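In what follows, a single structure is set out as structure tokens and then discussed.
As you look at this complex, bear in mind that one protein chain is not there, while each of the others sits in place.
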Amino acid sequence: MSNLMLAGVLLMLLALAYQLGLTRSRKLTTDLSGQKVRLHSRPVYHGALVAFWTVVPAFGVFLLWRFIQPGVINQMIIAQLPEAIMAGMTDSDMRVFLRRITHLSSGFGLSDQPQPHELQAAELLSVLQVRGHALMLALMASLAAAGLYFSWQQIHPDLRARNQMERVVKVALIACSSVAILTTIGIVLSMFGEAMRFFAFVNPMDFFFGTTWNPRFQTAGTEGQTGFGMLPLLWGTVMIALIALLVAIPVGLMAAIYMSEYAPSRVRSVAKPIIEVLAGIPTIVYGFFALITVGPFLSSFGATFGLDIRATSALTAGVVMGIMIIPFISSLSDDIITQVPRSLRDGSLGLGATQSETIRKVVLPAALPGIVGAILLAASRAIGETMIVVLAAGNSPVLTANPFEAVSTMTVTIVNQLTGDLDFASPQSLVAFALGLTLFVITLLLNVIALVIVRKYREQYE
Amino acid sequence: MKISTVNPQDKTALAQQRDLMQQRVAQSLAKRHAKEKRFKLTGQLAVGTALAFVAILFISIFSKGLPAFWQATLTLDIYFDPDIILIDEKPVQAAGESDATFQERYQAWQMDLAFINFNGLILNALAEVIPEAAAHPRDAMRLVTSGERIALRNLVEEDPSIIGSRKRLNLLADANVDVWIKGNIDRDLADSRQQLSARTRGWVDQLVEQGVIKNRFSTALFMNADSRSSLASAGLAGAFMGSLMMMLIVMFLAVPLGVASAIYLEEFAPKNKLTDLIEVNINNLAAVPSIVFGLLGASVFILWFKLPLSAPVVGGLVLSLMTLPTVIIATRSTLKAIPPSIRSAALGIGASKVQSVFHHVLPLAIPGILTGSILGIAQALGETAPLLLIGMSSFVASVPSSPFDQSTALPVQIYLWQGNELRNFFEARTSAAIIVLLTMMISLNALAIWLRRHFENRW
Partner (left out) sequence: MKTVKLSSERLGVSNKQPSGKIKMSARDVKVFYGESEALHGIDMDIYENEVIAFIGPSGCGKSTFLRCLNRMNDTIDVAKVTGQVLLDEQDIYDPSLDVVQLRARVGMVFQKPNPFPKSIYENIAYGPRLHGLVETRREMDEVVESSLRRAGLWEEVKDRLDAPGTGLSGGQQQRLCIARAIAVSPEVILMDEPCSALDPIATSIIEELIDELKGSYTLVIVTHNMQQAARVSDKTAFFHLGNLIELNKTDEIFTNPQDKKTEDYITGRFG
């Protein structure tokens, strides 16, 4: 039975069980003598409960079976392989063998002639698959039947079907909200695990404090040239983020001040969404923009002043990233400035301060914590940004203080180390996870600090 | 005179002091008003700068990308010459013949077809408009992009009765021809640095004059998958399909999960340290760099669950996890905005908590939830970095037919194209791809804004 058919059958079963529960509970509303009986729960809940017990356990079996069956069958096939063949097989041979017999049994055929033991195994595989499938169907059918029968039997005017259904709903909701937590745990565990594997190859001290980045495969004659020192990458990341903030803070903050304090509402209603468009543009587009427009412009602009600016440089990436984070700073600051109570403004204006004096001396100092939080959030965004730097930073992992030079960042390196052939056994690939973990910790710290500051700030004026 | 030491009861001293004060205030005025003006001007300048950035970005992309939607195309009379297309009848499945044997026969026929020199048809057609083309087949074949012979083959395969007839067809010109006639290469460059030979360049100009080569709207951009051998026919169809599949996965995974979590956290969860932690966790998850989700996908989905590389299913899962916090946060703020009176009213007439939420609160929240979800999906649509880490940056020349097939995505296609060596062709084509992507994102955002305006509840 194909999955689609199975799904169809399950759906039909669902409808059927629901109807059965509904009808039976409806019948119960009048007892044998024709008297009206009050049900604890409305018939729909009885129907839903029956449907739930009929379909959900069976579906659970399906999922579980899907997950377990291939492994079990593989084990059974390997178990019956002749000793002589088993002896010569490495792990990767085994993987190839399993893939080959899968192809054989599914009728795709192989490009070369199959070995006799492969044919035999393939046959066994098909047999086992058919049997397994049949077993699963039988189990599902009996579970569904049992669920249907017992829950249908249970229907009674006093049955608290609604409460039971609501408990089911609540459990489902809790399961859904645990996904977000699981994601965090998954991020931490997976990165931590792979990073640990990396640190088995490379001393953590060399990684965190090394100043050479040159993760080449070690072959004869190149010993001592490999380096897994993260500092050049960290410095590149920080330098680009700083340039971005240098662009974004003045523009974003002043724009926020103008929008919230001066701009007539008509200007505000037009300009604000347009600036926020900048936040919605995919970063790959910024990267391309940096590569073909900003980079060459900065380069020729520098040339007129006798400066040697490379088209792909820390400056190019930083400036474009700054453009990207302007809306983060401007919208967040705008919110925060608007939250400063009117009474403070009135107090200052009432003393004869001009509007700009009020803003500079009263509003901004009052809003400062919130603005700092906004800037930290933007900084975290800049540090974790990938595509702009991949395209525009020039990918040159050297420690340089010159923003006109090409640099590399942690995110760029993660991409470089993990594209192409994925070989999760070498430090060259695994280093990406160590970098990712570092990046995660840095951005997490920035975010937590920023969120705490902003939250404190909000509470102050609530 | 010191200003603070006067006795407030001494009327004359007080008056003198006030006069002095007024003088000093008056003295300060000009400077302060100038400062005020400067400050305001700085604000205007900042807003102007931000707006200018938006304008420059869009102008630069659109001015580069729009011409790429029209591509150099030759209109030629192709004669499907039976002397060149020497092939048996197209096999038909005979009654009683098994699928396998028919398939075998059909494949053999296809193989024969593949060996036919379709370039010869093109060359003959070219010779009709440029007589000397026949003598220089190599130069002549540089005019038409190599993928077009496949197009001719497909025509024959579809309907063999076409053999022997003449047909007026639009054939895509080679990428270099497109670059040449659009002026994207310096016409005065030395011969050795030109991509096309002097003879071919001459022909191109001649054909443009004759009206054989025209810029026509490029359907290839939308109908074809990516291509490396025939650059002019590289299109977005594969990437579009990949993105579509991933967005569907995000829609059916992240949205229900996110809405359900938000409902639990906002309506049912007890307010304690644990839910506080969950809240902080979700806020942080929303700010985790996207590339970290890519690492998660690489290690969990690819390494542990052994899901295929480059598959939309993995991309969809990764993007779903990334979008989840956005949906949760949007839904929670929508639920928060619904006044408690609605809940009290439902509870007051005897509804259970679950009933009050699902029958009364949730329907009111739907517009807000939809808006948030659409914005989340739009954001996921433009995401590139995590997809690179799960192998989606590999070259895929076919349109995926299932979420388990190899595929790219629109933003990844942009990444791949911007790195193509034929810069002066792909700069424009990449910009065109960006225009397509931006159009999709802007439409999604516009939809969200429309929903918000249309169903906005004011309490």
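Read from first to last, the chains carry the letters A and B; within each, the first residue is number 1.
Here is the rule we go by: a residue touches a chain if its C-beta (ideal position, glycine included) is under 8 Å from a C-beta of that chain, and two chains touch if they have at least 3 such contacts.
For clarity, every value in this text was computed on a predicted model and none was experimentally measured.
Residue A:Arg345 is the one among A:His46, A:Arg162 or A:Arg345 that touches the chain missing from this view.
Across A:Glu166, A:Glu194, A:Glu357 or A:Glu405, the single residue that touches the chain missing here is A:Glu357. Touching residues on subunit A toward the chain that is not drawn are 265, 341, 343-354, 357, 361-362, 365-366. Where subunit B meets the chain that is not shown, the touching residues are 2-5, 8-9, 14, 17-18, 21-22, 24-29, 32-33.
Note that in this section only the chains that are shown with their structure count from here on.
Averaging Cα coordinates per chain places subunit A and subunit B 19 Å apart.
For subunit B in complex with subunit A, the residues that touch the partner chain are 25, 32-33, 35-36, 39-40, 42-47, 49-51, 53-54, 56-57, 60-61, 64, 256-257, 260-261, 263-265, 268-269, 278, 280-285, 287-296, 298-300, 302-303, 309, 321, 324-325, 328, 352-354, 358, 378-379, 381-385, 388-389, 391, 393, 411, 414-415, 418, 427, 430-431, 434, 437-438, 441, 445. Note for the complex: subunit A touches subunit B at residues 162-163, 166, 169-170, 172-174, 176-177, 179-181, 183-184, 186-187, 190-191, 193-194, 250-255, 257-259, 261-263, 267, 271, 274-275, 277-278, 280-289, 291-293, 323, 326-327, 330, 352, 354-357, 359-360, 377, 380-381, 383-387, 390-391, 411, 414-415, 418-419, 422, 424, 432-433, 436, 439-440, 443-444, 447-448, 451.
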